[in-house]
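With one protein chain removed, the remaining protein chains of the complex are shown where they sit.
What follows is chain A.
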Amino acid sequence: MKLITAVVKPHRLDEIKEALQAFGVQGLTVTEASGYGRQRGHTEVYRGAEYTVDLVPKIRIEVLAEDDDADQLIEVVVKAARTGKIGDGKVWSVPVDTAVRVRTGERGPDAL
């Protein structure tokens, strides 16, 4: 199993959700996040004093997937998240040892 994590622009959430549903993903977790990549943040001005705001709002989406689906799923997320402008975010995956559905106790792929 793989855990796919995407840190992307907040306004892309709906597109990503729809794309994942169309792909057949049953569940996901969304967290509000903040951070920056190579573009850094932005500048704000208060009475002439400039402040650099490094951490910009992002959302973090996490999805568990079976190994065979993982690469395709990453592509789905990347496609849905892309605007072509700077700050679109990143998507990555990591291996997962085990997963348990709390209600039934099912393990592994059955728990997804």
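Here is the rule we go by: contacts are C-beta pairs under 8 Å (C-beta built on N, C-alpha and C of every residue); 3 or more make two chains touch, one makes a residue touch a chain; residues count from 1.
Here, contacts and distances are computed from a predicted model.
Per its UniProt entry, the chain excluded from the display bears the name "Ammonium transporter", taken from "Phosphate transport system permease protein", "NAD(P)H-dependent oxidoreductase subunit E", "Ammonium transporter" or "Aspartyl/glutamyl-tRNA(Asn/Gln) amidotransferase subunit B". Contact with the omitted chain, checked across A:45, A:86 or A:102, is made by A:45.
Residues of chain A that touch the chain left out of the display are 44-52.
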